[in-house]
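With one protein chain removed, the remaining protein chains of the complex are shown where they sit.
Our next item is chain A:
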Amino acid sequence: MSTTIRVRTTSAGTARVRTGRSGRRQWIGWLFIAPFGIVFLAFLVAPLAYAFGLSLFTQKLATGTSFDGLANYAQAFTDPLFLGGVAFVLLFSVVLIPVQMAVSLAAALVLDSLTTRLANFSRLMIFVPYAVPAVIGALMWGFLYSPQFGPLTDLFSVFHQTAPNILSSRNVFGGLINVVNWQWAGYYMIIIYAALRGIDSSIYEAAEIDGANSWQIAIRVKVPMVASALVLILVFALIGTFQFFTEPKILTAASNGAITPSFTPNIYAYTQAFSYTQFNYASALSFALGAVVFIAVYIFLFATRKKGRIL
(Lines give C-alpha, C1' and ligand atoms only; values in the text may rest on other atoms or scores of the structure.)
Protein backbone atom coordinates (compact mmCIF):
# COMPACT_ATOMS: atom_id res chain seq x y z
CA MET A 1 0.00 0.00 0.00
CA SER A 2 2.70 2.42 1.03
CA THR A 3 4.56 1.74 -2.22
CA THR A 4 1.52 2.49 -4.28
CA ILE A 5 0.96 5.73 -2.45
CA ARG A 6 4.58 6.73 -2.96
CA VAL A 7 4.32 6.03 -6.66
CA ARG A 8 1.17 8.07 -6.90
CA THR A 9 2.79 10.99 -5.12
CA THR A 10 5.79 10.87 -7.42
CA SER A 11 3.74 10.76 -10.59
CA ALA A 12 1.50 13.55 -9.35
CA GLY A 13 4.61 15.59 -8.45
CA THR A 14 6.19 15.05 -11.84
CA ALA A 15 3.02 16.05 -13.58
CA ARG A 16 2.82 19.25 -11.56
CA VAL A 17 6.40 20.17 -12.37
CA ARG A 18 5.81 19.51 -16.05
CA THR A 19 2.76 21.81 -16.26
CA GLY A 20 4.66 24.52 -14.42
CA ARG A 21 7.65 24.30 -16.72
CA SER A 22 5.65 24.23 -19.93
CA GLY A 23 3.60 27.21 -18.73
CA ARG A 24 6.76 29.16 -18.10
CA ARG A 25 8.10 28.10 -21.47
CA GLN A 26 5.02 29.52 -23.20
CA TRP A 27 5.40 32.73 -21.26
CA ILE A 28 9.07 32.98 -22.23
CA GLY A 29 8.07 32.49 -25.85
CA TRP A 30 5.83 35.55 -25.70
CA LEU A 31 8.63 37.46 -24.04
CA PHE A 32 10.98 36.64 -26.91
CA ILE A 33 8.60 37.87 -29.58
CA ALA A 34 7.58 40.90 -27.51
CA PRO A 35 10.08 43.35 -29.11
CA PHE A 36 8.83 42.38 -32.55
CA GLY A 37 5.24 42.29 -31.35
CA ILE A 38 5.41 45.81 -29.96
CA VAL A 39 6.95 47.18 -33.14
CA PHE A 40 4.45 45.25 -35.22
CA LEU A 41 1.50 46.59 -33.23
CA ALA A 42 2.78 50.13 -32.98
CA PHE A 43 3.97 50.61 -36.53
CA LEU A 44 1.75 48.35 -38.60
CA VAL A 45 -1.46 47.38 -36.87
CA ALA A 46 -2.10 50.69 -35.12
CA PRO A 47 -1.57 52.93 -38.18
CA LEU A 48 -3.70 50.61 -40.29
CA ALA A 49 -6.45 50.64 -37.71
CA TYR A 50 -6.18 54.41 -37.43
CA ALA A 51 -6.32 54.83 -41.23
CA PHE A 52 -9.31 52.51 -41.43
CA GLY A 53 -11.01 54.53 -38.71
CA LEU A 54 -10.28 57.72 -40.66
CA SER A 55 -11.77 56.21 -43.79
CA LEU A 56 -15.14 55.78 -42.06
CA PHE A 57 -15.56 59.52 -41.62
CA THR A 58 -16.25 62.00 -44.36
CA GLN A 59 -14.82 65.45 -44.27
CA LYS A 60 -16.46 67.95 -46.55
CA LEU A 61 -15.17 71.46 -47.14
CA ALA A 62 -18.58 73.01 -46.67
CA THR A 63 -20.18 70.85 -44.00
CA GLY A 64 -17.27 69.51 -41.96
CA THR A 65 -16.54 66.03 -40.64
CA SER A 66 -19.17 63.40 -39.94
CA PHE A 67 -19.29 59.63 -39.43
CA ASP A 68 -20.63 58.08 -42.59
CA GLY A 69 -19.62 54.44 -42.40
CA LEU A 70 -18.68 53.09 -45.79
CA ALA A 71 -19.77 56.18 -47.74
CA ASN A 72 -16.18 56.96 -48.79
CA TYR A 73 -15.85 53.47 -50.26
CA ALA A 74 -19.08 53.85 -52.18
CA GLN A 75 -17.72 57.14 -53.48
CA ALA A 76 -14.32 55.64 -54.38
CA PHE A 77 -15.81 52.87 -56.49
CA THR A 78 -17.95 55.37 -58.39
CA ASP A 79 -15.28 58.08 -58.62
CA PRO A 80 -14.30 58.34 -62.30
CA LEU A 81 -10.85 59.68 -61.38
CA PHE A 82 -10.08 56.71 -59.09
CA LEU A 83 -11.51 54.20 -61.55
CA GLY A 84 -9.56 55.89 -64.34
CA GLY A 85 -6.38 55.39 -62.30
CA VAL A 86 -7.24 51.72 -61.68
CA ALA A 87 -7.92 51.24 -65.40
CA PHE A 88 -4.57 52.86 -66.15
CA VAL A 89 -2.59 50.54 -63.87
CA LEU A 90 -4.48 47.51 -65.21
CA LEU A 91 -3.65 48.46 -68.79
CA PHE A 92 -0.12 49.28 -67.71
CA SER A 93 0.30 45.80 -66.16
CA VAL A 94 -1.12 44.12 -69.24
CA VAL A 95 1.49 45.80 -71.42
CA LEU A 96 4.38 46.01 -68.98
CA ILE A 97 4.43 42.54 -67.44
CA PRO A 98 4.75 40.51 -70.67
CA VAL A 99 7.46 42.86 -71.94
CA GLN A 100 9.31 42.70 -68.66
CA MET A 101 9.01 38.90 -68.45
CA ALA A 102 10.20 38.45 -72.03
CA VAL A 103 13.21 40.71 -71.52
CA SER A 104 14.25 39.21 -68.20
CA LEU A 105 13.66 35.61 -69.31
CA ALA A 106 15.61 36.12 -72.54
CA ALA A 107 18.48 37.77 -70.68
CA ALA A 108 18.56 34.98 -68.06
CA LEU A 109 18.51 32.21 -70.68
CA VAL A 110 21.30 33.82 -72.68
CA LEU A 111 23.44 34.42 -69.60
CA ASP A 112 22.78 30.88 -68.37
CA SER A 113 24.07 29.35 -71.56
CA LEU A 114 27.25 31.43 -71.57
CA THR A 115 30.14 30.85 -69.23
CA THR A 116 32.55 33.54 -70.35
CA ARG A 117 33.79 36.42 -68.22
CA LEU A 118 31.71 38.73 -70.44
CA ALA A 119 28.59 36.94 -69.20
CA ASN A 120 29.42 37.76 -65.58
CA PHE A 121 30.02 41.38 -66.50
CA SER A 122 26.77 41.60 -68.50
CA ARG A 123 24.84 40.05 -65.63
CA LEU A 124 26.10 42.77 -63.32
CA MET A 125 25.34 45.48 -65.87
CA ILE A 126 21.77 44.27 -66.45
CA PHE A 127 21.25 44.20 -62.70
CA VAL A 128 22.70 47.66 -62.03
CA PRO A 129 19.51 49.70 -62.83
CA TYR A 130 17.79 47.91 -59.93
CA ALA A 131 20.49 49.23 -57.61
CA VAL A 132 19.80 52.80 -58.78
CA PRO A 133 17.15 54.36 -56.51
CA ALA A 134 13.81 54.74 -58.33
CA VAL A 135 13.85 58.51 -57.82
CA ILE A 136 17.30 58.91 -59.38
CA GLY A 137 16.35 56.61 -62.24
CA ALA A 138 13.20 58.60 -62.97
CA LEU A 139 15.11 61.89 -62.84
CA MET A 140 17.70 60.51 -65.21
CA TRP A 141 15.04 59.41 -67.70
CA GLY A 142 13.35 62.77 -67.29
CA PHE A 143 16.50 64.39 -68.65
CA LEU A 144 16.94 61.78 -71.37
CA TYR A 145 13.37 62.47 -72.51
CA SER A 146 13.80 66.24 -72.42
CA PRO A 147 13.43 67.86 -75.85
CA GLN A 148 15.97 70.48 -74.80
CA PHE A 149 18.67 68.47 -73.05
CA GLY A 150 18.02 64.90 -74.12
CA PRO A 151 19.84 63.01 -76.85
CA LEU A 152 16.62 62.42 -78.85
CA THR A 153 16.62 65.90 -80.38
CA ASP A 154 20.16 65.46 -81.68
CA LEU A 155 19.42 61.94 -82.85
CA PHE A 156 16.32 62.96 -84.80
CA SER A 157 17.93 66.10 -86.23
CA VAL A 158 20.48 63.87 -87.98
CA PHE A 159 17.55 62.60 -90.06
CA HIS A 160 15.95 66.07 -90.23
CA GLN A 161 13.05 64.97 -88.07
CA THR A 162 11.53 66.50 -84.97
CA ALA A 163 11.92 64.34 -81.88
CA PRO A 164 8.64 63.27 -80.27
CA ASN A 165 7.89 64.63 -76.82
CA ILE A 166 7.90 61.39 -74.83
CA LEU A 167 6.19 62.96 -71.84
CA SER A 168 3.23 64.34 -73.82
CA SER A 169 -0.14 62.89 -72.85
CA ARG A 170 -0.09 60.61 -75.89
CA ASN A 171 3.41 59.17 -75.36
CA VAL A 172 3.78 59.15 -71.61
CA PHE A 173 2.47 55.56 -71.32
CA GLY A 174 5.31 54.17 -73.44
CA GLY A 175 7.82 56.43 -71.74
CA LEU A 176 6.88 55.04 -68.33
CA ILE A 177 6.87 51.43 -69.59
CA ASN A 178 10.45 51.98 -70.66
CA VAL A 179 11.53 53.46 -67.31
CA VAL A 180 9.94 50.69 -65.24
CA ASN A 181 11.23 47.97 -67.52
CA TRP A 182 14.73 49.41 -67.33
CA GLN A 183 14.50 49.51 -63.55
CA TRP A 184 13.12 46.04 -62.86
CA ALA A 185 14.06 43.71 -65.71
CA GLY A 186 17.54 43.17 -64.24
CA TYR A 187 16.15 42.18 -60.86
CA TYR A 188 13.72 39.70 -62.40
CA MET A 189 16.51 38.40 -64.59
CA ILE A 190 18.52 37.58 -61.45
CA ILE A 191 15.56 35.68 -59.96
CA ILE A 192 15.14 33.59 -63.11
CA TYR A 193 18.88 33.14 -63.42
CA ALA A 194 19.11 31.84 -59.86
CA ALA A 195 16.29 29.37 -60.60
CA LEU A 196 18.09 28.22 -63.76
CA ARG A 197 21.31 27.65 -61.81
CA GLY A 198 19.38 25.40 -59.45
CA ILE A 199 18.45 22.94 -62.19
CA ASP A 200 20.37 19.67 -62.12
CA SER A 201 22.65 19.59 -65.19
CA SER A 202 22.02 15.85 -65.68
CA ILE A 203 18.57 16.85 -66.99
CA TYR A 204 20.22 18.77 -69.83
CA GLU A 205 22.44 15.75 -70.50
CA ALA A 206 19.38 13.53 -70.73
CA ALA A 207 17.73 16.00 -73.12
CA GLU A 208 20.85 16.06 -75.28
CA ILE A 209 20.96 12.28 -75.40
CA ASP A 210 17.33 12.39 -76.52
CA GLY A 211 18.47 14.61 -79.39
CA ALA A 212 17.28 18.02 -78.24
CA ASN A 213 19.16 21.04 -79.54
CA SER A 214 19.96 23.99 -77.27
CA TRP A 215 16.90 25.97 -78.43
CA GLN A 216 14.64 23.04 -77.57
CA ILE A 217 16.35 22.63 -74.20
CA ALA A 218 15.74 26.28 -73.42
CA ILE A 219 12.06 26.25 -74.38
CA ARG A 220 11.02 22.72 -73.39
CA VAL A 221 13.22 22.09 -70.37
CA LYS A 222 14.47 25.32 -68.81
CA VAL A 223 11.35 27.46 -69.08
CA PRO A 224 8.97 24.87 -67.54
CA MET A 225 11.47 24.22 -64.76
CA VAL A 226 11.62 27.89 -63.77
CA ALA A 227 7.85 28.33 -64.05
CA SER A 228 7.47 28.89 -60.32
CA ALA A 229 10.03 31.71 -60.45
CA LEU A 230 8.04 33.23 -63.31
CA VAL A 231 4.85 33.13 -61.26
CA LEU A 232 6.68 34.79 -58.39
CA ILE A 233 7.88 37.57 -60.71
CA LEU A 234 4.37 38.03 -62.08
CA VAL A 235 2.97 38.52 -58.60
CA PHE A 236 5.76 40.96 -57.68
CA ALA A 237 5.20 42.89 -60.89
CA LEU A 238 1.43 42.93 -60.46
CA ILE A 239 1.61 44.29 -56.91
CA GLY A 240 4.33 46.76 -57.90
CA THR A 241 2.38 48.10 -60.85
CA PHE A 242 -0.81 48.54 -58.85
CA GLN A 243 1.15 50.67 -56.42
CA PHE A 244 2.76 52.65 -59.22
CA PHE A 245 3.79 55.98 -57.74
CA THR A 246 7.43 57.05 -57.70
CA GLU A 247 8.27 57.31 -61.39
CA PRO A 248 5.14 59.18 -62.53
CA LYS A 249 5.29 61.39 -59.44
CA ILE A 250 8.89 62.38 -60.18
CA LEU A 251 8.19 62.94 -63.87
CA THR A 252 5.04 65.01 -63.18
CA ALA A 253 6.99 68.26 -63.08
CA ALA A 254 8.48 67.58 -66.52
CA SER A 255 5.27 66.32 -68.12
CA ASN A 256 3.48 69.64 -68.79
CA GLY A 257 0.36 68.37 -67.07
CA ALA A 258 0.20 65.03 -68.91
CA ILE A 259 0.70 63.15 -65.63
CA THR A 260 -2.42 64.24 -63.80
CA PRO A 261 -3.04 64.20 -60.03
CA SER A 262 -5.24 61.12 -60.57
CA PHE A 263 -2.82 59.32 -62.90
CA THR A 264 -2.55 56.20 -60.72
CA PRO A 265 -4.62 55.28 -57.64
CA ASN A 266 -1.65 55.91 -55.34
CA ILE A 267 -0.96 59.34 -56.78
CA TYR A 268 -4.65 60.11 -56.46
CA ALA A 269 -4.69 59.11 -52.79
CA TYR A 270 -1.57 61.18 -52.23
CA THR A 271 -3.15 64.19 -53.93
CA GLN A 272 -6.36 63.81 -51.94
CA ALA A 273 -4.41 63.73 -48.69
CA PHE A 274 -1.69 66.31 -49.23
CA SER A 275 -3.09 68.62 -51.88
CA TYR A 276 -6.85 68.62 -51.28
CA THR A 277 -6.55 67.86 -47.51
CA GLN A 278 -9.10 65.04 -47.80
CA PHE A 279 -7.37 62.65 -45.42
CA ASN A 280 -10.49 60.57 -44.84
CA TYR A 281 -11.15 60.02 -48.50
CA ALA A 282 -7.44 59.33 -49.10
CA SER A 283 -7.53 56.58 -46.43
CA ALA A 284 -10.59 55.07 -48.07
CA LEU A 285 -8.87 55.18 -51.46
CA SER A 286 -5.82 53.41 -50.01
CA PHE A 287 -7.94 50.64 -48.53
CA ALA A 288 -9.97 50.40 -51.73
CA LEU A 289 -6.73 50.03 -53.69
CA GLY A 290 -5.56 47.39 -51.21
CA ALA A 291 -8.79 45.48 -51.85
CA VAL A 292 -8.34 45.73 -55.62
CA VAL A 293 -4.74 44.46 -55.38
CA PHE A 294 -5.75 41.62 -53.08
CA ILE A 295 -8.53 40.52 -55.42
CA ALA A 296 -6.32 40.79 -58.50
CA VAL A 297 -3.48 38.81 -56.94
CA TYR A 298 -5.89 36.21 -55.60
CA ILE A 299 -7.50 35.73 -59.00
CA PHE A 300 -4.09 35.50 -60.55
CA LEU A 301 -2.75 32.94 -58.08
CA PHE A 302 -5.94 30.94 -58.40
CA ALA A 303 -5.56 30.90 -62.18
CA THR A 304 -1.94 29.72 -62.00
CA ARG A 305 -2.25 27.47 -58.94
CA LYS A 306 -0.97 24.36 -60.66
CA LYS A 307 2.30 25.91 -61.69
CA GLY A 308 2.88 27.97 -58.56
CA ARG A 309 5.06 26.20 -56.09
CA ILE A 310 6.64 29.06 -54.23
CA LEU A 311 3.46 30.91 -53.32
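Throughout what follows, a contact is a pair of C-beta atoms (placed from the backbone, for glycine too) under 8 Å apart; a residue touches a chain by one contact, two chains touch by 3 or more; residues count from 1.
Following the convention adopted for this analysis, contacts and distances are computed from a predicted model.
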{"item": "Listed names \"Multisubunit potassium/proton antiporter, PhaG subunit (TC 2.A.63.1.1)\", \"Aspartyl/glutamyl-tRNA(Asn/Gln) amidotransferase subunit C\", \"DNA-directed RNA polymerase sigma-70 factor\" or \"Extracellular solute-binding protein\", with the criterion being the UniProt name of the chain not displayed", "value": "\"Extracellular solute-binding protein\""}
{"item": "Chain not shown: contacting residue from A:Ser146, A:Ser228, A:Gln243 or A:Thr304", "value": "A:Ser146"}
{"item": "Chain not shown, touching residues in chain A", "value": "60-63, 75, 146-149, 169, 253-258, 260-262, 271, 275-276"}
